[in-house]
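Below: the structure, in structure tokens.
A single protein chain has been removed from this complex, and every other one stays in its place.
Here is chain A:
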Amino acid sequence: MAEINKKLLENLAELARIELKAEEEEKIQKDLGAVLDYFKELQVVNTDGIEPMAGGTELKNVLREDELGKTDDTGRGPEQFPETKNGYLKTPPIFE
């Protein structure tokens, strides 16, 4: 079982794309530590030969035929774009 140290937390924050403030870091480190400690009780549960339950339903994948279609209806989604240019969504550059 793992211990949440500063380095691990910083790595998680990087993976989750969250910038943590120094004062947040300490509290989160402590909170996550307590929760992981609580999870230790699961180690004693015998799960040999048990299939993981991967979802809330036993329904199998629901598939449909791909249908070719043409539409210029973007719905009301674009109304919510924080920044636009010529009607397109604008973002900062990906590369420097």
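Here, contacts are C-beta pairs under 8 Å (C-beta built on N, C-alpha and C of every residue); 3 or more make two chains touch, one makes a residue touch a chain; residues count from 1.
Rule of thumb we're sticking to: contacts and distances are computed from a predicted model.
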Seminar exercise, completed: Answer for the undisplayed chain, UniProt naming, from "Nitrite reductase probable [NAD(P)H] subunit", "ABC transporter ATP-binding protein", "Glutamyl-tRNA(Gln) amidotransferase subunit A" or "ATP synthase epsilon chain", is "Glutamyl-tRNA(Gln) amidotransferase subunit A"
Exercise. Touching the missing chain, which residues of chain A?
Worked result: 1-2, 4, 8-9, 12-13, 15-21, 24, 27-28, 31-32, 34-35, 38-39, 41-43, 45, 47, 50-57, 59, 62, 75-77, 79-83, 89, 91-96
